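Every protein chain of the complex appears in place save one, which is left out.
Order as written gives the chain letters A and B; numbering starts at 1 within each chain.
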Amino acid sequence: MSTPHQQMFFQHLFGIGQLSKEQIEHLVSMGESFIELSRRPIKKAPTLRGKTVINLFFENSTRTRTSFEIAGKRLSADVINISASTSATSKGETLLDTAETLAAMQPHVLVIRHSIAGTCEFLADFLPHTSIVNAGDGAHEHPTQILTDLLTLKTQASGYEGITMTIVGDIAHSRVARSHLLAAQKLGYKVRVVAPKTLLPSQVEQYGCEVFHNFDEAIPGSDVLYMLRVQTERLTDNCSFPSIREYHEAYGLNRKRLALAGDNCVVMHPGPMNRGVEISSDVADSARSRILDQVEHGVAVRMAVLTALCGTAPEPEKRTPRREKAEAAMQAQGKLL
Amino acid sequence: MADVIYDNAAVNAALDRMAKAIRCHGDSLTLIGIERGGAQVADAIQRRLEEAGCEVERGNMDISFYRDDLDTIGANPEVRPSHMPFDVSGRTVWLVDDVLYTGRTIRAALGEVFDYGRPDCVRLAVLLDRGGRQLPIAPDVAGLMHAADPGCSVKLVTEGDWHIVQRRVRS
Partner (left out) sequence: MTTLLIKGGRVIDPANGVDEIADIYIEDGRIAAAGGKAKTEIDASGLIVCPGLIDMHVHLREPGQEWKEDIESGSRAAVAGGVTSMCCMPNTKPRLDHAGVVRQVIERARQVGLCDVYPIGAVSRDLEGKELTEMRELMRAGAVAFSDDGNPIWHSGVMRKALEYASTFDFLIIQHAEDLQLTKGGCMNEGRISTQLGVSGMPAVGEDDMVSRDIMLAKLADARYHVAHISTRGAVELVRRAQAEGLKVTTEAAPHHFALTEEELLGFNADAKMSPPLRTEEDRQAVIEGLRDGTISVIATDHAPHHEDDKHCGLSCAAFGIVGLESMLPVSLGLEREGVLPMSDLIATMTSNPAKLLHLDAGTLSEGAAADICIFNPDEKWTLDRNKLFSKSRNTPWHGREMTGKVVHTIKNGRVVFQKGDVIG
């Protein structure tokens, strides 16, 4: 018999793609109840006492890492941060060995950020006794950012069901855009993507979104203008766009463009912002901006994610699948290590 | 099969008794209901106290994140945000719950209250004490007493007329 609790169980959080509508809604509403904890004078609950969370970040990300760290610490977990520059990978150790080594220290949760898509799925095959949270893998998924955005939208009068979210910028390299496309299909909101052809991934229209090349045309009817961070070096290095100046002119959000939007349209951004590139300062700091709400909600949602995973963490074990695999191979060949 | 062990009249009478007992402690009171049944009981008592001319401040707490059984039952999918619109430091606060059993919920609630500040005094009011305590916790005010078998679940039903039911869940 499975209780309602057990139906919500999952060992790893790789992406929005793996979650059901109910699981997403559960995490978002659990996040909602955690908002209040961070507003208390004493910002601490004992929920994750005795749990160990390792933040393993191969890409720089102060905000996501801090958000996970604060989320874990406010719930009394022991949080350890490891960044690529200080880790053994800089000494030639493979990603898998680094992860296996950390897993052998028996953490409950491994939060991973890596520039290669699929890193978490790949590592999970080898670490069956640790929960893995994807904190962003290449251009694949960034589930906690999407849960954050959904929580921010939930606290709006409009909610997220049935709304139109217009995502603008480097869709091709954006994990946030991909995760939103998946979430939109599950939760019933509409996504418009706005970008030049050079910044759109192949066949993106197959994921149920409307594609625009002209930003101005996409604004009317939008409930959210979601501006993606432009990585300036990526933009000009591979000929995706001639210059930042021209990018801002065509795809930047400024006051003049915002005036085309409806009265209740809000502005979101996953951060960190490039002021004057994808978003102008007057818009970023305006009453329409929900950017700082997103940051606050990010902590709450990550508390919910850590709580959900720690409630399901399996028993630690020493035997690794890699060893089992190696032994199976040796046995099949009649050899022994 | 669920048996009604206290009907609506009995529940209302118990709430009246509780309000009366709490009023003995002063005219300015702070009640914190424990989500969800406790919050509803606190509402009912608040109404009675205000009718009697008392000043009541209200908070609610969801103690899901303070429970000691995350590993066994997993994360509760239906958590409500705690709501504490006042500073608890220096006050006497009343924790209000519907059914008191092992005492673990109250232990968690005490932990949460102290995360909001340092109250002078914490008191406990419950609608029904069903016995079976596993911790050294006792109510200051209890509306009803009913010694229930550990194999039974005892619940306050608030849809329609309030009443209390007992149901055997295992032998």
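Note that a contact is a pair of C-beta atoms (placed from the backbone, for glycine too) under 8 Å apart; a residue touches a chain by one contact, two chains touch by 3 or more.
Everything numeric in this text was worked out from a predicted model, so none of it was measured.
Taking every chain of the complex into account, the absent chain touches A.
When the missing chain is restored to the complex, the residue among A:29, A:52, A:67 or A:119 that touches it is A:119. Considering the full assembly, A:201 is the residue among A:128, A:159, A:201 or A:276 that touches the omitted chain. Checked against the full complex, the candidates A:95, A:168 or A:187 give a single residue touching the omitted chain, namely A:95. Checked against the full complex, the candidates A:12, A:26 or A:140 give a single residue touching the omitted chain, namely A:140. Across the interface with the omitted chain, chain A contributes residues 17, 94-96, 114, 116-119, 121-122, 126, 137-141, 175, 178, 201-204, 206-207, 322, 328-329, 331-333.
The criterion applied here is as follows: only the chains that are shown with their structure count from here on.
Distance between chain centres (mean CA atoms), chain A to chain B: 39 Å. Put simply, chain A touches chain B in their complex at residues 3-6, 8-9, 26, 29-30, 32-37, 40-42, 44-48, 75, 304, 307-308, 310-313. Within the complex, the chain B residues that touch chain A are 62, 64-66, 70-71, 73-84, 87, 111-112, 115-117.
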